[in-house]
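Report on one structure; see the data block that follows.
Missing here: one protein chain of the complex. Every other protein chain is in place.
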């Protein structure tokens, strides 16, 4: 039954990655913006949550406040920097948002100090649940799966059923068209960017109790999020979802089962050291394979 | 050739560049005279990063290919030297050609896959391949894994001692000059014109009958080989290799240097590397002057500075030196 637990861990990681990738694929698909600083918003969400949980002395309250805080930060970033980048080439976007990463990492160091923080698993989730008779699973991770699924459904509803979602879909396939419809594009873009930031922040704070809150925590995970939206096809929420779950499974399978497999021909120490690296490598191999097979991703639009 | 050299001295660009090259050529003597050994280390780093940036400039600046994984070639260069030296092969005559060849072959391989994609997908797939190399490096437990590995410096049958800081610097500087010379020939050759034409208008070049994929692929391989050269030097500078030398942030740094210096400008990578490292050395004391302890957080200023460069100064430092021709 070890297997079922690992699959759940992969699902939980995949849902978390989806939250991060969703905002990225939206800003990418609609505003045509390569936003490297998206990982910084993930980090800021976690730091906001750490501070706010300290103030309110409540995990839920702190978390609920951290989400609008990250939304607001996203709005500020959009208004001050991002909107100036939409019409620019990808190189300028990479450069500017790379600058934002340096800024945010250093800002965090100046405000919160160089040491990592930890957010404790809230008491009401600090136990295990029996997902099947005789199979315990940490309640917090289970809650992550529930919340992650709920948010994914919310997002699906938002995109498929609401006016905002209609504009988002229209925008992803034809940016000029929504302008022609007389929609306030500036406002729409700001909202979408803020929304993406809020999702990233949510992912960051939810990950905090099982990982840790530290400087640069968004940098490496951002790259994985990019891999996900590229595999899924830029601008496609559905693609991001499928790819995120795929990557989650690959990562966990690699970490959990590769060591045993590698031990059959490597010494145990090397095997357990190489496994995480190989599972990471696997993710990139999958991406390369997808791109070679379909140069615009699984659900991407042909150009 | 002679006359054009003298003529170029009259332009601001010619003057600045000549002065810069003179200072760099004499740097070990200057730092010794001024008793500033530390500056020689900074100078060595600038020169090595200039080589890497010059190699990226070949494809990014002249070819318009936004490769976001160039630091991988640092790693391939460094790890080839490191792994060989850890296995008792210390001869630079073997290590260096091997490193350059492996990097060139790897670049050709990933180039063949990456160049099928366009735009953002290209940026991301080059990044992904670099991450792949990065994680391979960190998975090599026998060669230090995440922590990296101390290595012996390359030996050249007694011809040059890389442990000597000044000799090593001069070697790096000579290789930088060679790289810049090659790159100046390359971009004005038939090959270079195809590469630059494809940046200007890919569809038109194809319609003219150029199979541009092949030319870009060759450029990608050449750039990878020169990138590995920088990696070889980096490994020899600190007698140390680690996956950190090829993290994606380093690839970002290289793009920053190329753009900061001026895309598609011959000496842009050198200006960019000087700017990049000088900003750090300059901002720290400046901020400390404003308020003790602020210097540590210099990137709070540097980050927005990059944003400004991206938004308002895409010509980079080179464009400050006046218009360019040819």
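We just call them A and B in the order they show up, numbering each chain from 1.
By definition in this document, a residue touches a chain if its C-beta (ideal position, glycine included) is under 8 Å from a C-beta of that chain, and two chains touch if they have at least 3 such contacts.
Keep in mind that, in the parts below, contacts and distances are computed from a predicted model.
Look at the chain that isn't drawn here: its UniProt entry, checked against "Branched-chain amino acid transport system ATP-binding protein", "Copper chaperone PCu(A)C", "histidine kinase" or "Quinol oxidase subunit 1", names it "Branched-chain amino acid transport system ATP-binding protein". Although it is left out of the displayed model, the omitted chain contacts the following shown chains in the full complex: B. Contact with the chain not shown here comes from a single listed residue; of B:33, B:159, B:207 or B:290, that residue is B:207.
When the omitted chain is restored, the residue from B:156, B:170, B:193 or B:297 that touches it is B:193.
Residue positions on subunit B in contact with the hidden chain: 185-186, 188-194, 196-197, 200-201, 203-211, 215, 218, 326, in rising order.
Just so it is clear, only the chains that are shown with their structure count from here on.
Every residue of subunit A that touches subunit B in the complex is listed here, in rising order: 28, 34, 36, 81, 84-85, 88, 90-96, 98-107, 109-110, 219, 223, 226-227, 230, 234, 269-270, 273-274, 276-278, 280-281, 284-285, 287-288, 291-292, 295-297, 303. By the touch criterion stated above, subunit B contacts subunit A in their complex at residues 60, 66, 68, 113, 116-121, 123-125, 127-129, 131-132, 135-136, 138-139, 141-142, 145, 248-249, 252, 255-256, 259, 297-300, 302-307, 309-311, 314.
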